[in-house]
Each structure stands twice: as structure tokens, then as C-alpha cells.
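Up next is subunit A:
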Amino acid sequence: MTGITPIIELRDISKSYGNNTALSGINISVYPGEVHCLLGDNGAGKSTLIKMMSGVVPPSTGQILFDGKPVNLASPREAMAYGIATVHQDVGSIPLLGVARNFFLGVEPTKGWGPFKRIDFDKAGEIAIEHIRAMGISRVTDPDQLVGTMSGGERQALAIARALYLGAKVLILDEPTAALGVRESSVVIDAIRKARAQGVALVFITHNAPHAFAVGDRYTVLLQGRVAASFSRGEKTLDELTTWMAGGKKIAEDATV
Partner candidate 1 sequence: MKTLSKLLMSAVFAIGAMGAAVAPAAADDNIIFLSGPLTDPFFGAMKAGSDAAAKELGVKYQYSTTPDFNDIVALYTRLGEAAIARKPQALVIGDFFPDSVEPLIKKAVAAGIPTVVFNSGRTKWKELGAIGFVGEDPTLMGKAGGEAQAKAGVKNGICVDHVAANPVLEQRCKGYIDAVTAAGGKAKMITVPYEDTTNDQKLQQAIGGALLSDKTIDGVFTLGPSVAMNAIAAVKQTGRKITVGTTDLSTPALEAVKAGTLLFALDQQPFLQGYYGLQIAAQYNKYKVAPVTEVNTGPFMIDASNVDAILAVSKTYPGIRGAN
Partner candidate 2 sequence: MSAAPKKTLRIVNLIWLGPAIAWLVIFAFFAIVGGENGFLTSSGTAGWLNIAAELGIIAIPVGLLMMSGEFDLSTGSMVGAASIIVAVGKSYYGISSEAAIALALVLAILVGTFNATLVERTKLPSFIVTLASNMVLMGTALGLSRLLAGTSTISMKDDGWAKDAFATKFGDFNISIGWWIFAAVLAAWVLRRTPFGNWVLATGGNLDGARRAGVPVGRVKLVLFIWTAVSSAFVGVMTTFEFNQGNATTGQGYVFQGAIAAVIGGVLITGGFGSVLGIVFGTMIYGVVSLGLFYTGWSTDWLSTFVGALLVIAVITNNVVRQKALTQGANRK
């Protein structure tokens, strides 16, 4: 991947809250068209890292580069303006609203003029269904179907489809498979693959080694606020990856004694 500029790059990032150091000396590069898996136990610093990339908290020291240029992500809004989108574990969809209404929430397409300006439901429905299908969800065909009737995996896919439609260049997925069963997880993994195929950079946070192994291009393992290991697809087997994650956990436990 040398020669290609990372879409987002963290250089020597650290973050401390008072005397507490959450992250230190972090270097991560995320490339377009790649799935970058962020692994690590609870408290390893994953959520602080996500918050930094999505503009929720600023780093204490170090630099964030977007497309090769240093940027200051002062707010989530600013991060979004750069095309950095986050899909949370609970997705944040509105169960009692239809698919199209959810897909376009906050950015509803309108037609008509002045006081007669109204949502263009035909357009909204068509685009929403098309983009959800592009994520591999074929069961949802009615734009009025309530999101509450969709499965957890389908909802993740809907959120990913929405982020892509809204022009996301970097998509941060915060443990999207954590609460899902096997079949549902595969729906999400499938959607991640389809998003990658569109050239988007994905940051995939997970606890699950098989999931990471299935779809990851690059891996960064965090341990107590530091990068414990980073490697590319093919450099480690699933067993090694699993051991690494389990081992990381072991080391972390030893270190805290």
C-alpha cells in the first residue's frame, strides 16, 4: 500500500485526562478501500481513539492528518464535514419510523415550494431501498416498513448504507457485531465488504477475532493505551490472531497485578 496516502492518519497521538493517560504514542494509518480492525480489551483505549477520530474529544498531543493534511477536528460536525461518520453499536435508528424516513432522517429530500415544501417520498423510498439492497439486504423492499421490524444486522446495514449515501469517506463501526447472533453478524460483515468495495475506509472495532479475521485488511491491537501490535492481512493466522487477543488480555491482567 506504499505510495497511497492514508485517508486518515494518527501521528504520535496521546490523550490524558488529568493524571490518567488514556492513550500514548499512537500511530495508525487508515487507507481508502481497506478495513482497519481495531482490537483490544475494554479499557485499552479504543473508545477514546474513536472519539478522537470523530471529533468528540481533541488529542492532548500529536497530529491527525486527513488525506495527508493536518486537521483540527474540533467537533463531531466538523468531522462529519470531512466525511468521517460513526455507526454506533445501538445504531440510533428510530424503530417506529419507516425505512425511508430513517434513511433520510435530518436530510430529507423535498419537493415543492415555500409552505408547500414536502418530503419527496417517491425519491426517498427509491434511493433508500436501492442503497440498502446495495448493502446486501434484499428482504426489505417497502420503504414504509418500520425499522423496528428489521433485524439488528439489517439495521446496522441500513446505518452503513445511510453513511455511505451521505458521502462518508471514513466509516467508524463501533462493535457492530457485539450484540448479534451468527447469522446477523454475517449480514454486517457482508455489508462491510460491500462498503469496502465502494472504496471507503472502514475502522472496524471488535472483540471477535473470527469477525476481524474474516474481513480485516490491517490490524491494530491496543493494550493499555499503547499499540501492542500492528500487522496486515495474511501476516497472522486466525489462531495467532485469537492468541494475540487472548494473550493481550493475559498480559494486561499480569500488568495490573
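On the choice of candidates, all candidates are chains of the complex that A comes from, given by their letters.
In this text, contacts are C-beta pairs under 8 Å (C-beta built on N, C-alpha and C of every residue); 3 or more make two chains touch, one makes a residue touch a chain; residues count from 1.
Since the structure is predicted, the reported quantities are computational estimates derived from the model, not experimental observations.
**Student:** Quick one: in this complex, who touches subunit A among 1 or 2?
**Tutor:** The answer is candidate 2.
**Student:** What residues on subunit A touch candidate 2, complex-wise?
**Tutor:** Residues of subunit A touching candidate 2: 88, 90-98, 101, 104-108, 110, 117-119, 125-126, 129, 133, 138-139, 141-146, 148-151.
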